[in-house]
Structure formats: structure tokens, C-alpha cells
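Below is one structure, written out as C-alpha cells, with a few remarks after it.
Omission of a single protein chain aside, the complex is shown with its protein chains in their original locations.
Moving on to chain A:
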Amino acid sequence: MKRKGIISAVSGLAAGVLVAAVFFADFNKEEKASSAADNKSKAEKVYVPYGEYDDYYMLASGGHSGQLFVYGVPSMRKIRTVPVFTPDPATGYGYDENTKKMLGGYTWGDFHHPAVSETKGDYDGEFLFANDVGNNRVAAVDLSTFHTADIMSLPNMGGPHAGVFVTENTEYIALPTRFARPLGGKYAELDKYKEEYKGVVSMAKFDRDKKKFNLAYQIMLPPWSYDLSDAGKKMSGDWIVMTTYNTEFATTNLEINASQNDRDYIVLINWKKLEGEVAKGNYKEIEGVKMVDPRDYKGAIYAIPVSKSPHGVDVTPDGKRFIAAGKLAPLMTVFSFEKAFEAIEKEDYSDEKFGIPVLPYKKVMEREVDPPGALGPLHTQFDDKGNAYNTMFISSEVVKWKVDTGEVIDRKPSYFSPGHSSAAEGDTVDPDGKWLVALNKIAKDNFLSVGPSHPESMDLFDISGEEMEHIMAAPVDPEPHYAQIVHKDKIKPKKLYEKDEKRKNAVWSKEDAHIERKGNEVHVYGVALRSKFVFDAKSDRPDAVTVNQGDRVFFHMTNIDLDQDITHGFGINDYNLNFEVQPGQTNTLEFVADQAGTFPIYCTNFCSALHQEMSGYLLVKPKE
């Protein structure tokens, strides 16, 4: 009886434990935890919920649109188009007084390589610089307003393709030329190419307070074509590296004739030394620019052979090495600054080209990396773990490899033909190793068709793991060249323009709006506020302006709505004019009222429920 009781009690307990185990125990716990992380879907990785922000700004070149495209990463949502070299009616860029002057009559530019201002080799997020290959200019975009702050023309240049790259502390914004050209834009026969044509590097300075460029000096170089460049960091901080092609001095059919030499060059320039020479007065003045020939100063310029027709050259985050790849001889070469400096020290030159000492390839090179079947290596980006990422234009892929050993870790296809790529903070001293965007030149049938010309595209890769993961592709307007991915905390945009009572042409209250006549000039000191224009407070119709045909009219408008996102536009019917004033901003529109008649003026940028009513008249009295 007693034993029976014990047995039934034990079996009862056992059954209870079993039942409990079946119903409540979770034998898959370990497995579930890891698979949940693996299964985090691609959509989740890029999903930024309402009310939250992306982690990064991607500041992407707009190519021959002349614009800057601002994307959020990882969502890949396009946030804004910022006009830089091209007029933009939507924002009035190129129509108002200041921006019209800045554009200087040009209606396009070829925006290639954005560069964010740096401090100690890291993005400081204050300004972005960009080159215009089309019309030889450099621009600065103020990242507190995302407005173009200054544009400077660069004489003696033939398309500054190999810029913009900034030195470690933005001492200089360097822009090497792509096409050789006679200095001063003079005429010279192509038969005299070698003698008369020059390659030039523009060394621009930027005053952050005045937001103004100044062309400090230019460097005269052989008539090679300069393709891309980068500035050194840390130990190599005084140096600039540039790739060349057309060391053949071909003047026609470059596709063939500039692809004959087995080696082209990387040109090393010591900007610090040249800065010193310019300071000593060692320069010639050409077209109003201080021009130095680095061959005149020992230690200022060297060349290193590189596999033929190289494109990108990128300095590693530690500043000790630089990586270049020949797009026609498909391998990446890791070069060492230390070794180069050693060869320079020992005056160990293998050759001299055009008066430039050539350092021996074998002695400066650390290793060659040649992933089988990988064709057309163009650019290198970096992560935080010592890895490099190369885009392969011809084989359409991204290759991840270890800089220290050359070991290839991973290869992933991209869709299609990636040119540049950009990793999160991937060209600073401190890359984040989170995302990489391959900027593709072709998209083929990735998106809904929009006719014969497909959009270009951008592939987003998660590079935080050992292997890269392709997350998504996004279409983009033509044509991406380069981008910089900057952490959102580094950029501090303004919400309003500060009210500045002393600002020129500004009027801060409705009562003060007035019109002044100076001969045939009419200056309107007006205000825009929700939901009206006031041009002349004392007039019966404060929102109408009467001028005589042929008058030069100035609308100095101040937006006195000091309220977030209340931008007012100002379009004049039939006059082909529109500009905008952002909250707290004063802006001037200047034109000649050559057409007589009655022209409605209206607010073009939606501002309030009564936006439609925000209007007035320009009356132009005909000449008798």
C-alpha cells in the first residue's frame, strides 16, 4: 500500500513535469535567438519609421545636372536637390541677384566629386565643395542652409575632373585638370601639344567666415590627363596623390592612342613645400594667378608608375598607404607612403619623365591584388576593420579585401557597372563600417521603364558583417559620380535665418515697407508674410508696384515669417522670373521692366491656407 503510493506519486510528478515541459519549455531558444537576427529582413534594415530619421546624409553628385542630391541612408530616400551649377526655378536659384551673379551666365555644370570640409581628416560637416568639369569652376555649399555659398572660376584649367579633394584640415581644396590646354585659354595647334599644352592643379582656399573662395596658387604640370586625386592624412598630410592617363601625349582618338603605354603614373605633390615657395614669391603670374612649376623645386613632385589607365587613387584611413587601380590592367596596387618617402630620401629614382623624378614601382609598392575575373577596378573605400572595398566597373561587382594582406574576403554583384562607391565616412580617418553605396552608371531593367534611357541606380550594401549583404537598389537622376556619407550628427542645419536689423536691404515690419526711385531705378523694399506682400505700406494698394517701361526694378524682399518652413516664393507672370525668400531671409530680384502691361505677382512656394491669395501686381506703364 505504502509502496504503491510512492510509485503513483512519482509517476504522477513525472507526468506533470513531462506535460509542463511539452507545453512550456522552449527547446529552440538558442536557435531562435540567432535565426531572429539573421532573419531581420532587408526591408526592416532600411525602414525608418515615421518620426525617426536616417542615420546618415548621403551627399551625392548630380553629374551634368549640375546639382547636389541629398539622400538619407539607409532608407535611400531622396530628401532634397540642391542646385549648385544649374539654375533651379523651384528655389529661384539663378534668378535672384546673388545666385545669378554667382552662376555668371552659365546654365549648366558637370558636378563630379563632392568633398565635405574636414578637420583632422574627419568630416566637420560645415561646407561641401564640388567641381564643375564642364566650365572650370569650384563651388561651396553651406551645409547649415544647403545653399550654394560661392562659386569661383578657375582660369588655365581644362576641366577640373580630378577634384575636389580637401587636405586634412581643409587648408586647400585641390582641383587637378583633366584636359591639358594652353595656359590662359590661348590658341595653340595640337601639333604643339607637348610644348604648349599644360596640365594644371588649382589650389583653392576657402574662408569659412566670409564664405568666399580664393585661388591661392596653381601648379603647372606636364600635359598628361589627371583623373582623380586624394589628399594625404596624418603622416602623409602634406601630400597630394593624383592618377594620370595619356602619358602618351595623344591628341586624337584617345581611346586607342592614350591606352598604349603599359604604365601610367601616380603623381605625388608636396603642397606644403609649394605653399612655402609661393610665400617666398617663387611664382609666375599667369592670368592673374600665381603659377608654380614644381619641377623647379626639389622634393615638390614625384611620379610612381601604376598599371595603365588608372582611375581612383585613395589614401587609407591611417594615411600610410594609397591604393590605385588600372582600369585596363585589372589589379589594385597598394602603395606605401613610408616606402615612397624612403626612396625619396635615398634619391632612388628609376627614371625621369618630363623633368619629374620617377620612383621605382617595385620599391614603393607593397602588394598587388588581383581577384580572378574581376575587371575594371575603379575606386576604393574603407571600413573600420582594415578592409578595402573596390568597385569593378566591367565585372559589375564590389570586392572586399584586406589592406594588410591582400586577401579577398567577399565579392558581391551590383546592378550594373558601378563607378564610384561611398562608404559611411569611408574616406575619413575614421570610417564607420556600416553602409556602402555603389553608384551605378547603368540600371538596365531594374525599375519601371521610362523609355529608352533607363535611370541610373545606386546599390546599398550592409558592410557591418564579414560578408557584404546587398540590401536594395534605388534609382537616381543622371549621373552619380561620387558621394560622401556623413553621420547626421555632424551636420547642423539652421531652422531660420537670424533676424538681423542691420542687414542690407532688409525691412522687418509691414509699416516700413517702401519704394525708392533713383532715376530709372526702382527699389522696392518689401516684406513677405503669411499671406501677403507689402511693397509700400503707405500706398492704397500696398501690394501693387507701378513702374515705367524700361525701368530697372529691384525687389528687395524680406520674409518676416520667422517660423519654421514658411518659405515664400515670388513669381512674376509672363516675365520668366521667380525667386524665393526663406524665413528670415532677405533676397533681391533685379530685372529690366522692358515689357509694358499688367503682370500678376504671386507667391510660388506654398505657405498657408491663404497662399493662393498671396499676390499683387506689377504695372508697367508704356513709354509715350
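One rule holds for everything that comes next: a residue touches a chain if its C-beta (ideal position, glycine included) is under 8 Å from a C-beta of that chain, and two chains touch if they have at least 3 such contacts; residues count from 1.
The criterion applied here is as follows: contacts and distances are computed from a predicted model.
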Protein name (UniProt record) of the chain left out of view, among "3-methyl-2-oxobutanoate dehydrogenase (2-methylpropanoyl-transferring)", "Allophanate hydrolase", "ABC transporter substrate-binding protein" or "Magnesium-transporting ATPase (P-type)": "Magnesium-transporting ATPase (P-type)"
Candidate in contact with the missing chain, chosen from A:Asp238, A:Asp370, A:Asp404 or A:Asp563: A:Asp563
Of A:Leu529, A:Val545, A:Ile572 or A:Ile601, the residue in touch with the unshown chain: A:Leu529
Interface with the unshown chain - residue positions in chain A: 529-530, 560-563, 609-610
